[in-house]
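Note that one protein chain is taken out, while the other chains of the complex remain in position.
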Amino acid sequence: MPCTAEHREGYVPHYNIRTDLALEAQEIIKSQSDAEIPGVASETVREDGITVTRIKVENEAAAQQLGKAPGHYITLEAPGMRSPNTDLQDRLTEVLARELRQFLPLPANLAETVLVVGLGNWNVTPDALGPKVIEDLLVTRHAFEMRTNTLGEGFRSVCALSPGVLGITGIETGEIIQALVQRVKPALVIAIDALAASRLERLHTTIQIADTGINPGSGVGNHRLGVTRQTIGVPVVAIGVPTVVDASTIVGAAMNAMINAFKREAAGMEGLGLHLERLDWNERQILIREVLEPYAGGRLMVTPKEIDSFIDDISLTIAAGINAALHPKVQSAGAGKYLQ
Amino acid sequence: MPCTAEHREGYVPHYNIRTDLALEAQEIIKSQSDAEIPGVASETVREDGITVTRIKVENEAAAQQLGKAPGHYITLEAPGMRSPNTDLQDRLTEVLARELRQFLPLPANLAETVLVVGLGNWNVTPDALGPKVIEDLLVTRHAFEMRTNTLGEGFRSVCALSPGVLGITGIETGEIIQALVQRVKPALVIAIDALAASRLERLHTTIQIADTGINPGSGVGNHRLGVTRQTIGVPVVAIGVPTVVDASTIVGAAMNAMINAFKREAAGMEGLGLHLERLDWNERQILIREVLEPYAGGRLMVTPKEIDSFIDDISLTIAAGINAALHPKVQSAGAGKYLQ
Amino acid sequence: MPCTAEHREGYVPHYNIRTDLALEAQEIIKSQSDAEIPGVASETVREDGITVTRIKVENEAAAQQLGKAPGHYITLEAPGMRSPNTDLQDRLTEVLARELRQFLPLPANLAETVLVVGLGNWNVTPDALGPKVIEDLLVTRHAFEMRTNTLGEGFRSVCALSPGVLGITGIETGEIIQALVQRVKPALVIAIDALAASRLERLHTTIQIADTGINPGSGVGNHRLGVTRQTIGVPVVAIGVPTVVDASTIVGAAMNAMINAFKREAAGMEGLGLHLERLDWNERQILIREVLEPYAGGRLMVTPKEIDSFIDDISLTIAAGINAALHPKVQSAGAGKYLQ
Partner (left out) sequence: MPCTAEHREGYVPHYNIRTDLALEAQEIIKSQSDAEIPGVASETVREDGITVTRIKVENEAAAQQLGKAPGHYITLEAPGMRSPNTDLQDRLTEVLARELRQFLPLPANLAETVLVVGLGNWNVTPDALGPKVIEDLLVTRHAFEMRTNTLGEGFRSVCALSPGVLGITGIETGEIIQALVQRVKPALVIAIDALAASRLERLHTTIQIADTGINPGSGVGNHRLGVTRQTIGVPVVAIGVPTVVDASTIVGAAMNAMINAFKREAAGMEGLGLHLERLDWNERQILIREVLEPYAGGRLMVTPKEIDSFIDDISLTIAAGINAALHPKVQSAGAGKYLQ
C-alpha cells in the first residue's frame, strides 16, 4: 500500500483526522453521507455492556477510502470501563478470549510457536501498553525447546519480546521482528500496541483486533516499517488500545466546533456561509500546524492524567485474554488464571 | 488567597488560560495592553543561551490580576534544551545552583534540616518530575541524626520524600507534608513539581523557582491543599518545570487561530466583527467544554511523545542544582557532582 | 524491649541465627530441647496445602528466649507456592483474608481509617514487597474525606504510604509513620515488610502476621526505630514475607554442616569432640565475620535469582487478602477483586 499524501496510515483521507481504529474511520465517512461505504461490510452485536463490531475492508478501493488496509477488524467497546468495574473487566477478558480464539489462525500443533511482540516505549506511560502485556504473558517456548515438559499438557508454545523504541535501540521495531521471525519461525505473530483514536470517548474503553498487522505510521510511537504478512511471511494479528488522541485531532475538533458556532451565530448573514466553505481542509491544516508548531520536536499527544491505572487494568485484561486464547489449559481454568 | 470562580490557581483571570508560570500570566495580560501591570515588577537578563526573568508580585491586587500569589518568581528559559546539548545543560545546572543559592532562605547552621518533597505521580511520565529529582538528591539528615559524621565537613542536613498521589495514598499531599514538617521541623521546604504551561514552546525548556509554595489547583496533578508558609509555618520554595499543556488551553488556542483566520478572510464584511466580539469568553468556555467533554474522567493533558528523555535530563539538572545550592562541598566540587 | 547484645531483634539469643519469623525462632529452640518453651503457646492446623500456625508469646521471659516481642504470630506456609499454582494462590488469598479478618482489630465504623504502610526499598527487588503491595491496594480515604461517596456502600476508609528507605529520604521510616499517624489518626496501622528467614525453604512460601508491629533490627532493610502500639499509640499489625536469608545465617549453616561431617568422620577420635565443643558461638561468630568481612558495606543477603516473579505473585496475594479483609464489599465479591 503506497504511502501518499492522501493515504497516510492512521489518517482518514480527505478528512485528515488521525485514527488507528477502522471503526472510527468508518464513522467519520458515514457521518458525511449516510450511504453504506462500498467494499466495507460491518456488523455490530451488543452483549451486556460490551459492543462488538466486526468490520471487513474487502478491497483496495475501500481501503483507500478508509485509510485502513484490507482485512478484518474487530472492535470491543465497553464504555463502563471508564470507572473501575471488576465484573465488567472479567466479562471483557472472556469476550476478548472468545473473539481471539475465533479470530487467530492458531496452528493445530501446540508445539508450533506463537510470537507475541509488545510494541511501544515502556518509559512513556501511554505508550507502555505492549511491554506491559508482555510482562503478564505466559511464555512457554523454552519449556518446549528444552523438552523438559515441566508445564504438562494443554499449553501452547508461546514466546514474546518487547523490542523497545527507535530512540533506545537505533533499530526499527519492524527490523527486530523480521529478524526474530526468521530465527524463531513462528506460525503466527501477535503484535500489541498503543493506538491513537480520533474521539476522546474511545480512550480507556476500546480494544481493536485486526489481521492486517502493523502498518507504517500507526500507533502512538508511529511505526516506520510495516509488520504484516507481506513483510514477514506469517500471519500478523494486531491487538491495540487507543490511549491517546493526536493533538492535531483535538485542534481540528476545536476548529469544527468554532465553525459550527459561527454558523449558528451568523445564520442569515449574507456571504458568511461562503467564507466558511472557503476555509477548506488545506487552510485548516495550515492553521492546525500554526497552533502546534511552537513545539517543534515531534508529535504531541492528548492523554488523561489517570493514564497509569488505565494502562495497568487493560494490560491485565489483554494478557489474560491472550493467555486463555492460546493455552487450552488456561481457557478451561478460566481466563485471568496463569497470569505470571 | 480565596479560590473564586474568577481566581482559580493556574488560571489567568478573565483569560481563562491555564498556566502555572507567572511569566506566562504576565505575558498574557501584557499581550492585551502594553502598559505595565501595577504591582508587578520584572527584570530580564540574558546570558549565553539562558534567559533569567525575575518577577515580583507585590500586592494582592496584582496577584488577583495575574492569578499568581504575591511573592518572587524566577524563570530560567533555555530554548536550546529542546535538542540534546550537554554544554547548555551544564550551564543551566550552574545558573540554577547560583539562582537557588541567592533565592533560598538557607539557615546558617548546616545542621538545621531542609526538607525536599517530590510531588507528582511516578507512574505517569509527565508527572514524574518530582519523584525523579528526589531519587538523585544527596540526602544527609540521617548522618546528622546518628552523629556518625561519615560525610565530613561541608554538607548540610537534607531530607526528602516523594509522598505519591491521592489515588495511591488516599491522603492529600499537603497533609503528608504538614505531618512531616511537624515532626522533622525543617528550616525550609523545597517542593518539586511538574507544571502546566500555556505555550507549547515552554515545554522542555523552562524552570520556575518561586517563594510562594504550592497552591491549590497547581501542577500536573492539580493539588487540592496548599503547601505554603501560611499552612505549614516554614518558608516553602517551589521548583517547577512545565511538562504539559492543558488540553483546554490548546483547544482555546485553536479557536483563537480560527477567529483570527476568519477576521482575515472576512475583512470588510459588514457585521462579522460584531459577531466575533460577541463570541465572548463564556461562550468560548462552553465550546471548549463541548470539545473535551466526551472524556469525562478528569483533566486531559497535551504532552510530547519524547517526554521520557526530557524528564530524565531535566531531573538530573534540577537535582544537581539543588545539591550544589544546599551543600557547600558539592558547590566547590562543581555542580553535577555527588549525584547519588 | 531493650536491645542488648543478647537480644537483638531478628536474632534468636544464644543461637545467633537471624530470623524475623517467630515460627523459626521456636523451631530453633525446640531443636535443642524437645520440651515445650514456657510462656509460648502454639497450635498448627493443616488445610489443603496450607499450614496455619498460631503462636502466642505470653510473657517477657518467653520473648527474651525467642527474641520475639510478646504478642500473637500467625504463619501461613504453602510450600507449593514455589512452583506457579494459581489454585493454591487463590486458596492462599482466601485463607489470608479470613485470618486477617479474625486477627485485625478493625473498628466497627467503616469511616475510621486504616493506614497501610509499605516498608522497604522499591529499587531492590527482594526489599520491594511493601511498596508493591501498596500499589495494588484499594485506597478510599479521600472519597470519605471529600464526602463524594462515589464508592458506594461496603467500603472502609483506607489510606496508604510507601515512605521509602533511609538512603533515599534521610528520615527513619518510623519517624515518617509516627508523623502520619498523628495527622491521619488511624484506628489501626498495617505494616508490610520483606523479612529475613533462617531457612531457605521458607523463601517464597511463607506469610507471617503479627500484632507486635515492626521492631528495630527487623526486616530486609533493618529498621532502626520501632513502629509499635507503644511508640505510635494505635495497634500495629505487621504482615511480612521472608524474601532473603542473611549471608551470616548461610555461613553459620555451612559451618554446622562441616562440624557434623567432622563428627561423623572423626567418630572414635579421642579428643576431637572436645575441640568441637570448644569452638563455641563466640568463636564461630568471629569466623563468620572473617568470611563476610571483605564486603564491608552493610549486610549481605542471600536471595534466589527468580526473586522478581515471586515478589510479584505474593504482593498480589497480600494486596487481595488485605482488600478483602478491610472492605466488606470486596469480601463478598471474592478476594482478588478490586485490585486497582
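Chains: A, B and C, in written order; residue numbering restarts at 1 for each.
Methods note: a residue touches a chain if its C-beta (ideal position, glycine included) is under 8 Å from a C-beta of that chain, and two chains touch if they have at least 3 such contacts.
Here the structure is a predicted model, which means the values were calculated and not measured.
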| item | value |
| --- | --- |
| Residue of A:Leu100, A:Leu180 or A:Leu300 touching the missing chain in the full complex | A:Leu180 |
| Given C:Glu60, C:Asp87 or C:Glu306, the one touching the chain that is not displayed | C:Glu306 |
| Residue of C:Arg82, C:Arg101 or C:Arg183 in touch with the missing chain, whole complex considered | C:Arg82 |
| Contact with the hidden chain (one of C:Val234, C:Leu292 or C:Ala333) | C:Leu292 |
| Chain A residues touching the omitted chain (full complex) | 113, 134-135, 139-142, 145, 157-164, 166-172, 175-176, 178-180, 182-184 |
| Chain C residues touching the omitted chain (full complex) | 82-83, 121, 123-125, 127, 167, 199-201, 203-204, 220-222, 247, 250-255, 257-259, 261-262, 265-266, 269, 271-272, 275, 278-279, 283, 287-288, 290-292, 294-309 |
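Heads up, the rule we're going with is that only the chains that are shown with their structure count from here on.
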| item | value |
| --- | --- |
| Rounded Å distance, chain B centre to chain C centre (Cα mean) | 41 |
| Length of the line joining the C-alpha centres of chain A and chain C, rounded to whole Å | 44 |
| Chain A-chain B separation of Cα centroids, rounded to whole Å | 35 |
